[in-house]
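Only one protein chain is missing from this complex, and each of the others stays in its spot.
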Amino acid sequence: MTTERHRIHDLLAEYGALLDAARYDDWLVLFADACSYQVVPRENADAGLPAALIFCDTRAVLEDRIRALQEANKFNIHSDRHLIGLPRITGDGAGEIGVETPFAVFQTDQEGETRLFATGLYRDRLVTVGGTLKIRDKLVLLDTFAVPSLLATPL
Amino acid sequence: MTTERHRIHDLLAEYGALLDAARYDDWLVLFADACSYQVVPRENADAGLPAALIFCDTRAVLEDRIRALQEANKFNIHSDRHLIGLPRITGDGAGEIGVETPFAVFQTDQEGETRLFATGLYRDRLVTVGGTLKIRDKLVLLDTFAVPSLLATPL
Partner (left out) sequence: MTTERHRIHDLLAEYGALLDAARYDDWLVLFADACSYQVVPRENADAGLPAALIFCDTRAVLEDRIRALQEANKFNIHSDRHLIGLPRITGDGAGEIGVETPFAVFQTDQEGETRLFATGLYRDRLVTVGGTLKIRDKLVLLDTFAVPSLLATPL
């Protein structure tokens, strides 16, 4: 029996695993056809400022962004590791589930050094499409406005 | 269907989320009326030494502590991010549930630098009050005795 909660856990685990394996095309499949993906510094979000580090308000824009990253990352300079915490279900209704989940991303460079890259909070709106839970809107609230290196891969 | 395990997950997720959002009054509501909150270096706990970094043995003391922190933190110097691992249910009986959960706290300062602040283990005694799971006793076992900065916010 797969409950809604299990499906939320599975989606989050899959989300991190696909990014860490650099399987960006499979990662895109986790999003609904109509979707958005944004990375916003927490400070800006708290202050109601709209300035996003990444702003993809349609799936086409998100796909373009990912293709560009894959092109830019041919000389793969680091690997990622996502650690995603326990989700907090913030709302459930009108066919949507609101979920907030803390995360940390660690990066390992070509010299083999692993560092904390970023921490933050995922604020997701999830929908069920054809029996599968998908991401409709993902807001990545980054704890820092000073990203220590280029956002070369999605968070 | 919300099972006991789901309620434990929810309580832990809520615990971290409310601290990270600096919603300390809401965080207090997660504790039972009769409660305790302690922060003890792991070394001291292993050696049977009682020396706690923070020792609140009643709810009134915990509330006082939180009010003092809120006063002291008006010039907010950092933001927190809790990453809380999978809980281990250590006992269940006499209306109480024992739970142990590893955690890491990351802090971001005003320059936007995010650092590992502390790691440790939550050792909780949970009780059900009016149908809601609450924290009766929380022992925060800190991995270090050398806290890298003042404990300005609860762990």
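Letters A and B mark the chains as written, and numbering starts fresh at 1 in each.
Here is the rule we use: a residue touches a chain if its C-beta (ideal position, glycine included) is under 8 Å from a C-beta of that chain, and two chains touch if they have at least 3 such contacts.
Everything numeric in this text was worked out from a predicted model, so none of it was measured.
Visitor: From the list A:L53, A:L83 or A:V127, which touches the chain that is not on show?
Guide: A:L83
Visitor: Need a quick check: the contact residues on chain A for the chain that isn't drawn.
Guide: So the residues of chain A touching the unseen chain are 1, 6, 9-10, 12-14, 16-17, 20, 79, 81-86, 104, 106, 108, 111-116.
Visitor: Under the stated touch rule, tell me which residues of chain B contact the chain that is not displayed.
Guide: Within chain B, the residues that touch the unshown chain are 3, 5, 42, 83, 85-89, 100, 102-104, 116, 118-121, 143-146.
By our rule, only the chains that are shown with their structure count from here on.
Visitor: Quick one: report the Å distance separating chain A from chain B, using the average Cα coordinate of each chain.
Guide: 27
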